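A protein chain is absent from this complex, but the other protein chains hold their places.
Moving on to subunit A:
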Amino acid sequence: MTLNRLQHYHLPDSGNAVIDLLEKYPDEAMIVAGGTFVHGLAARGLVSHVEALIDVSRLGLNFVRTDEGRLWIGATTTFRELLESPEIAGQPLFGAIRDALSWPPPQVRNAATIGGCVAAACPFFDMPVALLALAGAVSAQGRSGVREVPLQEFYDGLFENTLKADEFVIDMSVPLPTGRAASAFAKLETNANDLAILNAAVLVSAGSGGTCDMARVFVGGGVGETPVRSRAAEEVLIGNALTAEHFVAAGEAARNEIDPLDDHRASAAYRKAMTAVYVQRVLEKAAARLRA
């Protein structure tokens, strides 16, 4: 691996110690936990400037809990810990989280952390798209305290987030809607262990007459430098019945709205075509959960 300049591997035991280290190495430090992303970056020469790794896995940030009307996920909670958590089991609202976590192989689920996956700002990852659909937020701790950053304001381009130099992610949270809501996620990939060609996640809710009163539609996996929200698809859904014809129309609307990347995994044209298919599929899946 290309971590040629690495001098220090720190295992701090408190948030303040992490902040001290971030200030000590303003441009040369990288936060790690599960470590499942840094080696991929290293192989591509993207971390050759890193002199210090700050491993945050001993801060006690492995937790999943519900309070104050939100689901809270500690930053170093592994994919597996969240997937096995009773807090998200069986609930239609958290369907997208369960879907996204069931895709990676066991080796990744055992090691990768939710905070790392979110903070990495890799447009091909799955969990960020699921959490964006669920209107998730990041809690960032820095010298001046903890602030909440909505995920939609957290991403700032390829591998870029809006954390300040002295901040790191301590948890993610998702609001619990008052009405009945359901979410779903799906991923298109070339093999079981590759990054997404395309992924999609939706959150929908319906009033007593079965009319959709809220929808959030996100597409990721190479449709842009960050996941993309399809307002056009949401407009098709809101005020209409959650039925197949509207799911097809929402898929078409999402396809027409995006301008995907052309890369070695897939052409932009293929990503556009598959956006229509995958938005339709996740809507069907979420609607089925809502009816169940």
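What we mean here is this: contacts are C-beta pairs under 8 Å (C-beta built on N, C-alpha and C of every residue); 3 or more make two chains touch, one makes a residue touch a chain; residues count from 1.
FYI, contacts and distances are computed from a predicted model.
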- Message: Suppose you had to identify the omitted chain by its UniProt name; would it be "(2Fe-2S)-binding protein", "Thioredoxin", "Carbohydrate ABC transporter permease" or "Acetyl-CoA C-acetyltransferase"?
- Response: "(2Fe-2S)-binding protein"
- Could you tell me which of A:14, A:193, A:243 or A:267 touches the chain that is not displayed? A:193
- Given A:57, A:141 or A:173, the correct residue touching the omitted chain is A:57
- Note on the structure: Sole touch to the unshown chain from A:24, A:39 or A:291: residue A:39
- Message: Please output the residues of subunit A touching the missing chain, sorted low to high.
- Response: 1, 3, 6-9, 11, 32, 35-36, 38-40, 42-43, 53, 55, 57, 80, 104-108, 110-111, 191-194
